[in-house]
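The complex appears here without one of its protein chains, the remainder shown in place.
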Amino acid sequence: MQGGPIREQERTEPMATKLKETTAHAEQREAVTVRFAGDSGDGMQLTGGQFTQSTALAGSDLATFPDFPAEIRAPQGTTFGVSAFQINFGSEAIETAGDAPDILVAMNPAALKTNLAALKPGGLIIADTGEFGARNLKKAGYEESPLETDELKDYQLVAFDISAQTLESVKEFGLGNKEALRSKNMWTLGLVLWMFDRDRQPIVDWLNAKFLKKPEIAAANIAALNAGHAYGETAEVQQGLGRYQVGAAETEPGLYRTVTGGESLALGLVAGASLVDLPMFFGSYPITPASPLLHTLSRLKEFGVTTFQAEDEIAAICSAIGASYAGQLGVTSSSGPGIALKGEAMGLAVMTELPLVIVNSQRGGPSTGLPTKTEQSDLYQALYGRNGDAPMPVIAARSPVDAFDCAIEACRIAVEYMTPVMLLTDGYIGNAAEPWRVPSIDDYEHRPARHYEGEPVSPYSRDEKLARVWIKPGTPGLMHRIGGIEKNYETGNIDYAPANHQKMTDTRQAKVEGVADSIPDQDFEIGGPGDDMLVVGWGSTYGPIHQAVKRARAGGANVAQLHIRHLWPFPKNLGMLLRGFDKILVPEMNTGQLKTVLRDQFLVDAQPLNKVSGQPFKIAEIEAAIAEMLG
Amino acid sequence: MQGGPIREQERTEPMATKLKETTAHAEQREAVTVRFAGDSGDGMQLTGGQFTQSTALAGSDLATFPDFPAEIRAPQGTTFGVSAFQINFGSEAIETAGDAPDILVAMNPAALKTNLAALKPGGLIIADTGEFGARNLKKAGYEESPLETDELKDYQLVAFDISAQTLESVKEFGLGNKEALRSKNMWTLGLVLWMFDRDRQPIVDWLNAKFLKKPEIAAANIAALNAGHAYGETAEVQQGLGRYQVGAAETEPGLYRTVTGGESLALGLVAGASLVDLPMFFGSYPITPASPLLHTLSRLKEFGVTTFQAEDEIAAICSAIGASYAGQLGVTSSSGPGIALKGEAMGLAVMTELPLVIVNSQRGGPSTGLPTKTEQSDLYQALYGRNGDAPMPVIAARSPVDAFDCAIEACRIAVEYMTPVMLLTDGYIGNAAEPWRVPSIDDYEHRPARHYEGEPVSPYSRDEKLARVWIKPGTPGLMHRIGGIEKNYETGNIDYAPANHQKMTDTRQAKVEGVADSIPDQDFEIGGPGDDMLVVGWGSTYGPIHQAVKRARAGGANVAQLHIRHLWPFPKNLGMLLRGFDKILVPEMNTGQLKTVLRDQFLVDAQPLNKVSGQPFKIAEIEAAIAEMLG
Amino acid sequence: MNDMTPLKPNDFATDQEVRWCPGCGDYAILKGVQRTMAEMGARPENTVFISGIGCSSRFPYYMETYGFHTIHGRAPALATGVKLANPDLDVWIITGDGDGLSIGGNHMMHVLRRNLDCQILLFNNEIYGLTKGQYSPTSREGTRSPSTPYGSVDHPAEPGTFALGSGARFIARCIDTAQKQMPGILKRAHAHKGASFVELYQNCIVYNDDVFAGFTEKKQAPFTQLWLEHGQPMLFANGEKGIALDADTLSLKIVHVVDGDWEAAGVRVHDEKNRVMAGLLVAMRHNEGMPVALGVIYEDPAPSFEEDVRTQNVEAAKGKVVDLEALIKKGQTWEVNQKKLREV
Partner (left out) sequence: MNDMTPLKPNDFATDQEVRWCPGCGDYAILKGVQRTMAEMGARPENTVFISGIGCSSRFPYYMETYGFHTIHGRAPALATGVKLANPDLDVWIITGDGDGLSIGGNHMMHVLRRNLDCQILLFNNEIYGLTKGQYSPTSREGTRSPSTPYGSVDHPAEPGTFALGSGARFIARCIDTAQKQMPGILKRAHAHKGASFVELYQNCIVYNDDVFAGFTEKKQAPFTQLWLEHGQPMLFANGEKGIALDADTLSLKIVHVVDGDWEAAGVRVHDEKNRVMAGLLVAMRHNEGMPVALGVIYEDPAPSFEEDVRTQNVEAAKGKVVDLEALIKKGQTWEVNQKKLREV
C-alpha cells in the first residue's frame, strides 16, 4: 500500500470531517442502489454482472441497468467512454434499477463527472485516486481534482489508490503493468462484496471457469478480489466505508437464475417454437440493441434454429416469410430504423396470412437517434406503420423475465392465427437483469402447428378462428399460388372485385380482433375499480410505475395500476376497466403513443406523462405526476 | 349499314316492346351520368376524355371517374380487360362521378357484364351488337346473348351494329378492317354528342391536331364522328334514343379548363417551387398510380425541374433529401408500398430538418393490394409510420382541382418550417377530371426560401417558428455536419445527453405543431354549430359527402359537413368545432383512420363509416349512414 | 395425378387465364418452361416459383406448382428463406430487369454471392412493362420512355456482367422465341448446384417492341447469334466466322474461317469454366458488330449456401443434448425452498 490517496485526503479539510461522520457499521437497509462506473476498458459491466450474481445468490430481489457508451471503444478517460452498471437490490420486491444510487464507484474522473448528478444527496463515492492524474482530469473536463476541492462536500467520499492496491495484490504473478491493472475491477468488486458481507466463492469459481486456459490470469484476479475484500476489513475504520445488511427478499420457492431481457427473449423464442412444434428460422440484420438476439440464437442450432444474417432488414424479413411459407416458424428482429424498412414486407405477411414473429428492440429515435439508449417510441410504427389496412397483433414485454412469456405468446398467436405478430421490447429490458424463477416448459400449453395435408382446398379456406390453412410446398396435390395482390375469399385466386376486397379486409380485421378471444382478461396490478385514479402502462415502464403507485398508495393515495401486454388487440374487458376511471395517467417513454390508442378505442380521457430522454422513468417522476393528477 | 343488329332486335319480343316506350325527346335534366365501357383496346378513356371536354365547353359542371383494368393489355373481350369511363355532369354543382349511370355505352359483352350492375334501374344501354358474337359472349361468360334474353328487361336497350356502321362510314379511306374499326369510339362519341346536342367542332379540331402527321386517320375519325351524329338524327325514332338537355352550371367568371388530379398535382408542385423561388428536384420510382407525376414533371425541365428515376423508393427519397440539403426543393412521390419503404429516410429528414415534399398517391392495400383501385388507407402510415417520435405535417387533397393548392401549400410548409411534409392524394383523384377556373399565380403569396449566408451560426439555430437555418454546401465559412443521430440543441454536434434529447424531441414536436399558426381556421362546408350532426371527411370523399349532406338537408335533416385539408397539425379551432356535436360521422375509404386521430385528439365520439372496396363512396351510402345516425 | 404417368407440358398449366398482352414474349417463355418441366420429369409439388413484381413476375400464377408472387425486388430474399427451410424444394426465381436489377439488385447480388441453389430467370425486356413503359437499368442509352421523354442518360447495366461481378457461377442466356434451345438451357441451369443465372431476352410488344430484333430476327440469326457449347469452337455464320482472342488487348474479335479450319483461324474453343472468357462473352454487343453470346456461357460449381448452412447446423448440433429445460436453467442458479433461501 502506497498511502498516497490517504495522504491526499488528509490534506483536504472538508473531507476529513466527512470521513469521521461516516464510519457506521453493518447498517440494515431495505434496499440499496450501487452504481459502478469506469472507463469502457475497466470492465464495469463484468463487475456489475458478477455483483448481480452474488446479490441474487444472497436472495435479494434486484434489478439492473447497464449504461454503455455509444462508442465501441472511446479513447480512454473521456466522458463519452464511460461505462456504468447500476444495480438496485433489496429485501422487498425490486422493479427498477433505482432512481438514484446510494453508492457510486468511480474508477476515473470521467466516471465521476458523468455520474455524480445521479447520486443521492449524501451518497457514498468510492474513487480510485490512482486515476485522478492531470491527464485524466483534463480529459474529463476538470480543472482541479474534485477530490481535493469542496465540489463533493455534499457526499461521503472514500478515495484511495485502487490502482496501486491492485498492482500490489497481483505483483507475485509477474504480469505487465497494463495486464496487472486489468484486475482493478476485481479488487473493487472484492471491496464491495465485503461491504455487503457477500460470499466470494461463486465468483472465484466463475473466474476459474472463465480463465480455464489462462490459470495465471484467474489467479491474479482472485488475488485482487481477495485483496479488495481484505482491504475492507482492515481499512474500514480509517476509510469510513460503511457495511450494509440487505436482507433476502421473500420469494416463491423454486429454481432461480438471473436473466437479462436479451437472454430471456432468445430462450422464449426457442421455447415458443418448440411449443408449436416447429423449427425456427431467424432472419436478421445486425443493429443495436437487437443484435444480441441474433448472437444468442446462432449458438442454439441444436434446438432446430437456423439463423441467417441477411444483407439488410428487408431481406431478413423476406427470408423469414419464405421460411414460414416453407413450413417453419419465421422470426425476424431489428430495432426502429430496421423495422421501418420492414413495413412493406409486413404487409405481404398480412396479405398472405403467414405466421411470422417480428421483434422490435426499441431504441431512442427518430432516425438513427440514440442507438444505445432506451425508448418506447415505436408503438405507432408497430400498430400503424404499414400501407393499407394491415392489422397485426402487437404485444410488449414489461421486464427481462416477462420477455420469455411474451415470446412464447407471440409464437402461439402467429401460428394459431396465421398472422405476423409484432413483439416489442426495448434497449433497457434487453440489457437489464433480474432474478428469474425458471419455469418448467410443461407449465406451458403445447399447441403443435398443423400443416394441412389432404383433399385439395382453397389456400384461403379458414378455420373457426378465421386462420387460413397452412399448406407447405412439398405437399403433393395441394399446389397453389399466393401473393400480395388481393385474393378471392373463396378460391384464393387474384381478385380485384369491390365486394371481395371489402370482405377480405373485414376478414383480416376480424381475424386479428379475434385474437382477443384467446388472451386473458386484463387485470389490475394494484388497486382496482374503486380507486380515484388509474395509471396505465405498457412495456418497460412497468417497474417505475409499479413502485410509484405502491409509494403513492403508501402515502394514502387511491391510485390503481394496470399494465397492458396485449396492445393489439386489447383484452376484451380493457375498455370496461378504463371507463371506471375519470383520471387516467399513461406514462410512456415517447410523446404519448399508447395514450392515442386508448383514447381512440375507449374514448377515455387518458392523459400522457411523457419522457423522451433515452433514460427510463424515475419512480419519483411518476409519483409526482400521480400526485399532481390527484390534485 | 348492314342492318344485322336491327334485325336481331326485331327478333326478340321484349326488346321491341321496350323500344316503343322509350322514344322521348330532348328531356330536360338537372344532371346525367354516362358510362362508356369497352375493351381496353376500344379507346374508351379517349372517348370519355373528349366527351368531358365537350361537356366542359357546354358549361356544365362535371366530375369523371376513369376505371382502368389492372392489366396492361388484357386479352381482348375478357371481363378483366374492360376499361370504363364515367362522367357525371349537370347544371348544379357536381362533385362525384355519379352513383349510378343513367346511360351505359357497352362496346362488347364483357363491358355489359361488368358494368350492368351499376346502371340505374330503367337506365339506357347502348350496345354494339357487332361485338356480341359467340366468341365474345363466351369470353364474357354469357351462355346466351343478353340482348336476346330478358336479362335486360328492366333497362332500356338500344342495340345495333356500331362496328358495321363505323366500317361503312370510313370505307372511303381504304383502311384495313382493324384500322377502320379503331374509329368505333368516335362513331359512338358522335352519337352521344347528338344525344346531348353538343358541338362537334372542338373534337374535330382536336382530331386534326392529334393526327397532324396522319391526315387520313384524322379524316376517318372525323367521318366516323359525323356518321355517329347523323345516325342519331336519322335513327332517333326507330331506335328509341333519348335526347337530353343539361343546362350550363352557374359558374364563377374566369378562364376554365378541365384538369385531372394528376395534372393539377404536377402543376401545383411546379407552382409551389416557383413561389418559394427554388428549383425542384423530383426523385421517384415508378409505381401505380403515382407514376404520372414523374411522367409529367420530366417534361417540364424548362421550369427548373430535375427529375430522377431512382433504382428504388429508398434511393428516390434519399436523392430528394440530398437535393434539399444542397439547396433545392426535394420532392419524392410514390404510393403505399413505396411509401412504406421510405419510412426510415423520412425519419432522417425529420431529424436533419430539411424541407421535403412526399406525395402519396394512395391505392388499395395492404401489400400490393389493388394497384389500380382507389383507397385512403395510408393515413395511419402518413401520420405514424416511422420509428421514434417523428412528427411531420400531413395534408390531403379533396379533388383534382384542390390538388393544385395542396401542392403549393405542401411546398410552403416544407420550406417555411424546414420539415418533410406528406401530401396525400389517391388513385381516384389522380385520374378524375373536373373543370378548373385557372388561377393566376399572382393570387398566391410569393415567399422566397432563404439560404443562410453570413456569420457562422449553429446549423440548428432556429427562427421564431423554430425552423432551423438552411445552409447549403458551397457557402464559404459555414461548413458543418448534420446527420440522423440526435444533435445538440445549441451546437448541432452529436449529443446523447438525456436532457438534450428531451429538448430536441419537444422542439421538433413544437415546430410541427406550430405549423397550425400558419393555416386557416377550419370552416364548415355546409351547416354549422347549430346542427344535429356533423359529417367529417378528408381527401377524395369530399364529393360524395358533400352531395349526401346536401341531399340530407334537402330532406330536412340538420346535418353539417366539415372537410379537413390539414391532417397534421389540425387547424387550431377544429377541436372546438367538433366538440359542438354529439353525433359525428367520419366516412373513410379505410377501416377508420381519421376517426382514430379525431377521437385521440379531441375525445369526441366520432363514428366511422368505412368502405374498403377499391371504389369511391356512393352518395347514397353516405346518405343512408346519415339517416341512420340521426335515427 | 398418377405418379406413373409422365406429366405433359400442359399438366404444368393452371386454370388461371393468362393475363399478358397478346403477343408478349412472356407467353413463349411460359411455354418453354412448362415443356422443360415435363421433359425433366419435375414433380409439381416439389417445385416452387417465386417472383417479385412486374409483368414477368405474374409467371407463378400460370404454373401448376407451388408459387409465391412476392413484393418488388425481394424474390431472392424470400427464396433464400424457402430454400434454407426446405433444401429439398426446387426453387425457381422469376424476375424482370427492373425487379431483379433495379430495386432488387442487392438481393440479386447476395443470392449469387452466397450461391443459393436455385434457378434465376431474369426476363429482360429492357423496360418496365407493368408500370407502363418507363426505362429500366438495362435500357440502352437514349431510350425514350414516359419518364425519359428526352432519352435516358444512364449507362445500362449488363446483367451477365453484373452477375459475374457478384460472384455468379452459372450464367446462361436465351431468347423468348428460341423454343428449341430453351429446355436444354433451363435443364442445365437446373442441374447446376448453386445459383444459376439465366437471362432471357423477352420482347415487350407494347412498350419496347423489337428492341432485340437486331439479333433475334430469324433470318439474320446465324450471323448475329453465337450459340455456345462447351468444348466446341465458338463458331457462327454457319461456321464461316468464329470468335478469337486478341491476347494483347484481351479482347474478342471475329475471325473468318476458311474451309472449316477454325483452328487455323484462331477460333477458341468454348470453355464454360473460364470466368474471364465468360466476362468477355457476355460483354459482346450486337451493336458493336459482335454476335450475341447465347446458351450456357459459364459454369463452375462450388458448394451451395443452403448445403453449407445445413451441414453446419448438423455439425454444430452433433453430440449436444437437445434439452430445453436444461437450456433455460443454464448458468448460475439457486434454489429457494419453502420461501426460505438455500444456496445451491
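The chains carry the letters A, B and C, assigned in the order they are written, with residues numbered from 1 in each.
Operating definition for what follows: a residue touches a chain if its C-beta (ideal position, glycine included) is under 8 Å from a C-beta of that chain, and two chains touch if they have at least 3 such contacts.
The shown structure was predicted, so the numbers you read here are calculated from the model rather than taken from an experiment.
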Contacts of the hidden chain among displayed chains: A, B, C
Hidden-chain contact residue, picked from the options B:L207, B:L265, B:A345 or B:A396: B:A345
Listed residues B:E71, B:E311, B:E353 or B:D531, member touching the removed chain: B:E311
Of B:L46, B:L116, B:A230 or B:L300, the one touching the omitted chain in the full complex: B:L300
Which of C:Q181, C:N274 or C:Q332 contacts the chain that the document leaves out: C:N274
Listed residues B:A31, B:M186, B:V270 or B:I287, member touching the removed chain: B:V270
From A:T114, A:T307 or A:T374, residue that would touch the chain that is not displayed: A:T307
Contacts of chain A with the absent chain, listed as residue ranges: 71-76, 78, 80, 285-288, 291, 294-295, 298-299, 301, 307, 309, 311-313, 337, 367-368
Chain B, residues in touch with the chain not shown (by the definition above): 53, 56-59, 199, 202, 206, 248, 250-258, 267, 270-271, 274, 279, 281, 283, 300-304, 306, 308, 310-312, 314-316, 318-328, 330, 344-345, 347-348, 352, 404, 437-441, 472-485, 493-494
Positions on chain C contacted by the hidden chain, ascending: 102-106, 109-110, 113-115, 137, 150-151, 153-158, 161-167, 245, 247, 249-251, 274, 276-277, 279-280, 302, 305, 308-309, 312, 315-316
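The rule we apply is simple: only the chains that are shown with their structure count from here on.
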Where chain B and chain C are represented by their mean Cα positions, the distance between them in whole Å: 39
Centroid distance [mean C-alpha coordinates] between chain B and chain A, Å: 48
Residues of chain B touching at least two other chains: 80, 337, 367-368
Residues of chain C whose C-beta touches two or more other chains: 53, 69, 71
